[in-house]
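Dropping the structure in here first, questions after.
What follows is part of the complex, with its chains left where they were.
The first chain written gets the first letter, and so on, giving A and B; residue counts start at 1 in each chain.
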């Protein structure tokens, strides 16, 4: 408990969290502070490339064991399964229509890569290692949830589910970049890492700060515009669902026999909700679902929840249980 | 200078639908169009802006198509199918063009 608290407090006064808080406060106060779209996208490409590359380098150093394939499979099952739980909870806890509930559910089965990155950075700071291939699991968890959600509303007449759409969600830029840089890191190993470490490693935390500043700005604007949709039931769901996801992630991580860090990351991935890939897919496939609901919930409630409370909690629980 | 009558069709649509709109236009034999960026806007679904939007995936674009009057209906039908289920604004106006052979 003490450990949890101290981790939580350490986490809260880190530059990363405070940068997010600054962005949130600025947007809520209607400051005109903003980060150009191109720069934000550039930073997210940097973060994906760096995190994927480092994961690959770690795999090249430690080799892979059987659990790589098992972990990927487990990730896919988690991503595909979580939307059903989310959907059931939403139908019970909130008054959302089937359509809106399915769209929200897709977000919670999928993952937020920034939450993942923030979790690795907390682990790094705490000196806890993790399996490098978890980054590949993160990529594998992006898309399956979308299919589950579409299945949930498939009775609703004709749905986009052609080959084109499948290709679009599977070859999504962030999946391709994550997997691609993972493979590059794997192929070039420590030597490749040394050549570009002062680019992908040294400034990483700082770029993450500015990126979270932007996330704060965007979340704050979303809350300002979408707060009307945040009925009490939805807010409760936004905090309960990540905890539910984390429990399932914990169980999965333990069953896979992962290290403390690996278990914590499985928890964080399951707990996190998408806010880029899934919203875009929902606009294509379920255009009648209200985007204000899923975006506000994912970015305005669950993301901050995970960043401030969730991650330190998951790390502490994983440490406790694995005895790490 | 000699000009010729044509129609200018403007379709404001979500960026994620742009490729599908292009395909629909190609099936309607419309191969000439120009895509413009949109910074933000307001409508029944509220206000949004490119920098301020919750998901940057959610932006819109404007597709402008200059077309011979007799081909208008085919284009509108192709566009309408997409715009029907999705957010989108379609406007048509009269224009004169310099070189009719291009359209």
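Operating definition for what follows: a residue touches a chain if its C-beta (ideal position, glycine included) is under 8 Å from a C-beta of that chain, and two chains touch if they have at least 3 such contacts.
Quantities reported herein were computed from a predicted structural model and do not represent experimental measurements.
**Q** I see a single representative of every chain type. Please write out the full complex as a formula like label plus count.
**A** A x3, B x3
In this text, only the chains that are shown with their structure count from here on.
**Q** Whole-Å distance, chain A centre to chain B centre, using C-alpha means?
**A** Spacing between the chain centres: roughly 35 Å.
**Q** Across the complex, what residues on chain B touch chain A?
**A** 14, 16-17, 20, 45-48, 50-58, 85-87
**Q** Inside the complex, what are the residues of chain A that reach chain B?
**A** Within the complex, chain A touches chain B at residues 27, 34-37, 40-41, 217-219, 221-222, 225-226, 275-277, 279-280, 283-284, 287-288, 290-292, 295-296, 299-300.
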